[in-house]
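Step one of this worksheet: look at the structure below.
Of the protein chains in this complex, all but one are displayed in their positions.
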Amino acid sequence: MDMQVAKKKLGLKEKYQVMTRDLNWTPTYQKMEDIYPYVHYEGIKIHDWDRWEDPFRLTMDAYWKYQAEKEKKLYAIIDAYAQNNGHLNVTDARYINTVKLFLTGVSPLEYMAHRGFAHVGRAFPGPGPRVACLMQSLDEMRHFQTQVHAISNYNKYYNGFHDFRQWHDRVWYLSVPKSFFDDAITAGPFEFMVAIGFSFEYVLTNLLFVPFVSGAAYNGDMGTMAYGFSAQSDEARHMTLGLEVIKFILEQDPDNLPIVQRWIDKWTWRGYRVLTLVAMMMDYMLPKRTMSWKEAWEIYFEENGGALFRDLSRYGIRMPKCAETIRFEKDHLSHQAWCTFYNYTAATAFHTWIPTEDEMQWLSAKYPDSFDKYYRPRWEFWREQAAKGNRFYNTTLPMLCQTCQIPMLFTEPGDPTKICYRETDYKGMKYHFCSDHCKEIFEHEPEKYVQAWLPVHQIYQGNCFPEGTDPSAEGFDPLKAVLQWYNVVHGRDNLDFDGSEDQRNFAAWRAQATRNV
Amino acid sequence: MSTVFIAFQTNEETRPIIEAIVEDNPHARVNEAPAMVKIDADGRLIVKRSSIEERLGREFDLQELHVNLISLSGNIEEDEDQFVLVWKN
Partner (left out) sequence: MQIDLRTVTIKPLRQTFDHIARYLGADKPVSRYLEGSIGIQPKDIFHYRPTWEPEREIFDEGRTKIRMKDWDALKDPRQFYYGAYTSARARQQDTAEANFDFVESRGLVEALPDEVRQAAVALLVPLRHLAWGANMNNAAVCAYAYGGMAAQAAIYQSMDQLGIAQYLTRIGLLLGDVEALSAGKQAWMNDPVWQPLRRYVEDSFVVKDPFELHTVQNLVLDGLLYPLVYDTIVDQIFAARGGAAIAMLTQFMTQWSAETRKWVDATLKAIVTESAENRGIVQAWVDAWLPRAKEALLPVAAIAVSEQAPALLDEVMEGFAQRLAKIGLSA
């Protein structure tokens, strides 16, 4: 129930005012700058925190009530799904690899968001944003735990889930999402809000959740659909918080505009690079596809994001600079990513495969300007080679971008046949980048990005082997040692889907389920 | 003109909400995706409490929308009686 107020009838807005910001006071026994030490160093000028517009006016009693209702529904589905072996209802066991990517790549970020929003909520002197941020911190705990609980059932029956917490820290491709969030949480509180609250939640999150979750529903995964959509219902609040933050900062002082614009440019790009994983998931990993990455990008970024940035133009905000590069990349991104993972699947905690003929036809139809010309020939060649027993596993470690930490797999804007390399010098060292955008981000804050824990460098420095490993011993196999350190079990978690334990088990269990024994 | 949207899970609880929105917004377009209904509208979309209550036959608090909401886009203007999504451009 909503907070009811007797006597003077207060409107929703006034009622919420006395329930939140009126609780706040200006301290006199301690100095503001000692209580709130983190709000000035980014250069953002806030003159009046009271001008903050509350995005959703949810008091705690209503929050508990509605959230408990959502949780009850969600866990009922998770329980039923587990009890009925719902995992055997998915279209095809290849699908399960998308869930692996989600648990290892995304769920740990939900945890970081929980801590990050607690930090910025505490850091802001304004009571309005504090309440919204702390509520989001609480929600993010929900997202992390419902994902772990829902996916726990998959972990019982399939490989590629079992050590997700450690993999997120150690495994090479997972350093991409991990460093993304580490970058945000180590930034100042205002930048964090623009990074996560606005750029990620408002501009990009629909691209992660809506197609992924619709994809789950389409592929018979009711468990994932349930936690996905249930998490999204909180997302509406989070997105609105992100939008209000931007408007609030921009309205406070014209000097804030260039800072905010730079952050939007940076974080749209950082977030987009992380979504590379989603692109390949949509185009290659869902056995039954909902829409292509390109279509999703056009709807959720070009159309909705376009409307958003037109709306913000009254503050002087323009479309993120990277939008043009992305427009070009949308025909190539998923293909280049999946090709790379197909090469490196000996070192991944999920399986890859060559798209079937049907799937290639779908890709040709969705990507008429790029698939047949650039990517189909590769798949056909690899398929031929595999059939001859020459399945190619790349064991040379790739060069990584210093900023986004993705291997150098992206091509030059305008030339999909040429890998894009950029570099810069800083204090006598050379640093490498996948793009102009990542280079520019580095150059603005080199002292931050030189700290990056780049998995490939770390392997070469000998920091990714089990304790006591002697790399100079005869017959030393570095890949094997790295996998041991990751705790990726060779032959179970990695390599092709064809011939995998997952494939065998799923087939056997499903046969058992559809037969009378 | 810019498009606002609101998306709900497809279920028994959202059916009357969607019906109400469709009736109150003749310019809206309904897109059905797996397990999700997305309603797009040019410029502005209004959700009226009274229209939902008529269909439900009971009182409805607009905050109940949260339970089945998936996503939305647009600036929010909200009071006890209505929930409006709008782009100001």
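Lettered A and B in written order, each chain numbered from 1.
Criterion: contacts are C-beta pairs under 8 Å (C-beta built on N, C-alpha and C of every residue); 3 or more make two chains touch, one makes a residue touch a chain.
Every value quoted in this text rests on a predicted model; they were computed, and no experiment measured them.
> List the displayed chains that the omitted chain touches in the full complex.
Touch partners of the hidden chain, whole complex considered, are A.
> Hey, which of A:Arg142, A:His351 or A:Arg391 is the one touching the hidden chain?
A:Arg142
> Determine which one of A:Ile44, A:Ala296 or A:Ala452 touches the chain that has been left out.
A:Ala452
> Can you tell me which of A:Asp34, A:Asp425 or A:Glu467 touches the chain that was removed from the display?
Of these options, the touching residue for the absent chain is A:Asp34.
> Taking the full complex into account, find the residue in A:Lys156, A:Arg314, A:Arg378 or A:His444 that is in contact with the omitted chain.
A:Lys156
> Considering the whole complex, not just the chains shown, which residues of subunit A touch the missing one?
Where subunit A meets the chain not shown: residues 1, 3-8, 10, 18-20, 22-25, 27-30, 34-35, 37-38, 41, 59-61, 63-65, 67-69, 71-72, 74-75, 83-86, 88-89, 108, 111-112, 114-115, 118-119, 121-123, 127, 130-131, 134-135, 137-138, 141-142, 144-146, 148-149, 152, 155-159, 161-166, 168-170, 175, 178-179, 182-183, 185-189, 448-449, 451-453, 487, 505, 509-510, 512-514.
One rule holds for everything that comes next: only the chains that are shown with their structure count from here on.
> Can you give the whole-Å distance between the Cα centres of subunit A and subunit B?
Spacing between the chain centres: roughly 27 Å.
> Okay, in this complex, where on subunit B does subunit A touch?
Counting only subunit B, the residues touching subunit A are 2-5, 7, 9, 33-36, 61, 63-64, 66-76, 78-80, 87-89.
> Hey, which residues of subunit A end up touching subunit B in the complex?
Interface residues on subunit A, with respect to subunit B: 2, 11-13, 55-58, 62, 66, 69-70, 205-206, 209-210, 213-214, 217-218, 225, 229, 232-237, 239-240, 243, 290, 303-304, 306-308, 310-311, 313-314.
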